[in-house]
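A single protein chain has been omitted from the complex, and every remaining protein chain is retained in its original position.
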């Protein structure tokens, strides 16, 4: 086989491997969100977002990683954590586009209540990410309660996956 | 190192990489199901199935991708979506066998109810897939409510993973 053929196949493999690594890195980032907020770790929560990233959950939008990290100090959040809670994000649908990506997933907030746990919130999520010097970070996360509103369904739309 | 050694290592890598890509592609397909049905997108739902694929959820079996897509128009489904619902599929156990694969997972249907969400359905799923010209598609999906019946447990059996 010609050396150039080997080189081309190697380059193709490297490129496809980066895509796999990117997808798993984004899954890992999404799997980190729950542990970060359920331990009220503001720094770890902020570190999931780009410096100028935002989190729009339906209330006043949180602008900047630091503001997002500060959500662990909200009264509602403190109360949930004190009772016992789990922020569980589902397996995301990740769509890569070079150094950008979109992830669509569900999130549940399960809170201890009596002799069980209740789903206090179930939401749709659309997360845009970018790869920076420190790896993948969230640029925007939009979250809406799945309460029958069109706004939540719009986030789940498969028509506009491309970032 | 001899050129033939490099070629053999490269071929081994390519084959292993395809397996990783297949597994992630199947995960993506499974992560798409909820967004497709929760937005009542018949076309996107149908596109997850092979043309002649089927979905057996315990009621009358849906035969063909078009029939599966039409489930988004069922009265129960419309009602769930209007109230607010999430069809959440869990991280699947994927077993590849060349151009065939099996995925075992749980599915939950969470529906808005009062000041929270309730799990209206929790089911076992066994999904057989095949790789066609357009990528991985569902050939058969069997789903049964985890209501204590043997039928549901049979779908979760780890004894017969091979497709």
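A and B label the chains in the order they appear, each numbered from 1.
Convention: a contact is a pair of C-beta atoms (placed from the backbone, for glycine too) under 8 Å apart; a residue touches a chain by one contact, two chains touch by 3 or more.
Predicted model only: the values in this text are computed from it and were never measured.
Considering A:54, A:90, A:125 or A:143, the position touching the chain not shown turns out to be A:90 (whole complex).
Mapped onto subunit B, the footprint of the missing chain covers residues 1, 3, 6, 9-10, 13, 16-17, 20, 23-24, 90-94, 104-106, 108, 118-122, 124, 145-149, 152-153, 156-159. On the side of subunit A, the interface with the absent chain consists of residues 3, 6-7, 10, 13-14, 17, 20-21, 24, 27-28, 30-32, 34-36, 38-39, 41, 44, 81-86, 88-92, 110, 112, 115-119, using the contact rule stated above.
The rule is simple: only the chains that are shown with their structure count from here on.
Averaged C-alpha coordinates put the centre of subunit A at 22 Å from the centre of subunit B.
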